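Only a single protein chain was left out; the remaining protein chains are all shown in position.
Coming up: chain A.
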């Protein structure tokens, strides 16, 4: 079972990974976007980590809801509302249980991913974060490791796609040949999930 401490640790790990990878995310964002994805997420996740340290909610649902609200309030751009909605809706779907099973988490995360799709009006194949999130949540029932693998593969598979949503869509065919920064940052969430689970087992 997964408790509030697990989810706090997950987001703290995610913040550390985003911090480490910020430059690479910004680099990916410069040929097809506006070169700020890394710095924006870095600012948002740092705020999430700080908030969770100060105010430590006691249920998994409350941890994710608070983190989502914090992202919306600090990131801006499209990634603020999208990542914020992902965590808020997942948190809401978890309700106020003190502990949740891995399957319950997988189901709740699917609700969150669906909400991201609805908000952005995107589907897999549009070269967005959904290209990592959807396969990852499909694989999550199997294991965290499988989800990580699926997310990373999904992110890599965005390279040959033509963007149809977000700022990269303005490039038309010229968006082909670049890995999507949003799918790449989404994959980091699953890296952090595996890290957190492994740390818990030690």
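Assume a residue touches a chain if its C-beta (ideal position, glycine included) is under 8 Å from a C-beta of that chain, and two chains touch if they have at least 3 such contacts; residues count from 1.
Quick note on the criterion: contacts and distances are computed from a predicted model.
Asker: Name the absent chain as its UniProt record does, using one of the following: "NADH-quinone oxidoreductase subunit F", "3'-5' exonuclease", "Dihydroxyacetone kinase subunit DhaK" or "Polar amino acid transport system permease protein".
Answerer: Missing chain, per its UniProt entry: "Dihydroxyacetone kinase subunit DhaK".
Asker: Out of A:33, A:112, A:135 or A:181, which residue would touch the omitted chain in the full complex?
Answerer: Result: among the candidates, A:33 touches the missing chain.
Asker: Which residue from A:9, A:51 or A:74 sits in contact with the chain not drawn here?
Answerer: A:74
Asker: Identify the residue among A:119, A:146 or A:176 that touches the chain left out of the display.
Answerer: A:119
Asker: Applying the definition given at the start, please give the residues of chain A touching the unseen chain.
Answerer: 26, 30-36, 38-40, 43, 72-82, 119-120, 162, 164-172, 174
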